[in-house]
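For this view, one protein chain was removed and the others were kept in their places.
Let's look at chain A:
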Amino acid sequence: MLQFIIRRTVGAVVTLFLIGAATFFLFVAAPSDYASLACGKDCSAARLEEIREVLGLNLPIAQQFWDFMSGIVMGRDFPTGHCPAPCLGQSFYSGDLVWSTIKDRFPLTLSLTVGAALVFLIVGLGTGMLAAFRRGSSVDKVATGASMVLSSFQIYFLGPIALAIFVYSTGWMEDPKYVPITEDPIGWLVGLSIPMVVMATIFTAQYTRMSRSSLIEQLAEDHVRTARAKGMSQKYVFFRYAWRGSLIPIVTILGIDLSSLLGGAVVTELTFSLQGIGRLAVDGAVNKDLPLTMGVMLVGAFMILLLNILVDIAYAWIDPRVRLS
């Protein structure tokens, strides 16, 4: 198991390096004029040259790449000061260090993701299990029907409705805002509850359906019947034999969902005017703030790799047949 984790971690580091290289060459080495973007419209030749000098764009490409990559590992020095590792450069637009901007914004994204995931996992898997256990009953029909309806909703539809009801017309709640959990756990929960629940609602539907169908499939397996033939109780067989196998597709989708949410929930953040990683990605693209865009991209790639490793570990934990390969 340990060897498995080490092997995957090494693989992830190599992948990250390759993604870093690809990111670098796409954004920096591609024929887009870095400096004139930063300089703006009324730019003199001398000013442009000055910016190039400051940003190190006059250096050979290989040198720039080395500076960038080594900056991530060792940190680097800019004329405006030192940028400690992991240094993802300096935003052209604000002049802030990209890494510290991401660090500022990440807690909100993490909070949203974890909060929503807890809700949709508990409600979604729970409902799915109930529906599978009582297949064909009215509980099953309601759960299946409701999840069909909910899964066709979008955040930009449900979000404004929720805001209109709970904030603007009744005044029961304030506009969603982020309060660090370390400062005020209740404020944190209250501030983010609307976006968390709205996000969770849409995901819940998907997890209900998947958990139900996956369980029904597992319940028809021969080994589940064998367990029943051994005299194990229905509940025992359901949870120990059928449920375990049903987790494989759920873990797969959960990994994909979590990694994309941790890379920034753009629509949710825009809908609720929150400042998370998704908002940064949009800002980076709109302002042509290339270091910021690159930073956000690398963080997103890192999240995908991290979740992939976690998913593989989960597979191995669930299914012993995976451990050998």
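We take it that a contact is a pair of C-beta atoms (placed from the backbone, for glycine too) under 8 Å apart; a residue touches a chain by one contact, two chains touch by 3 or more; residues count from 1.
Here is the rule we go by: contacts and distances are computed from a predicted model.
K.L.:
Unshown chain, UniProt name, "Acetyl-CoA acetyltransferase", "ABC transporter ATP-binding protein", "Arsenosugar biosynthesis-associated peroxidase-like protein" or "Lipoprotein"?
P.N.:
Going by UniProt, the chain not displayed is called "ABC transporter ATP-binding protein".
K.L.:
Among A:I155, A:A227, A:M294 or A:L307, single out the residue that touches the unshown chain.
P.N.:
With A:I155, A:A227, A:M294 or A:L307 as choices, the missing chain is touched by A:A227.
K.L.:
Considering the whole complex rather than only what is displayed, give the residues of chain A touching the chain that is not shown.
P.N.:
Here the touching residues of chain A are 136, 221-234, 240-241, 244-245, 318-321.
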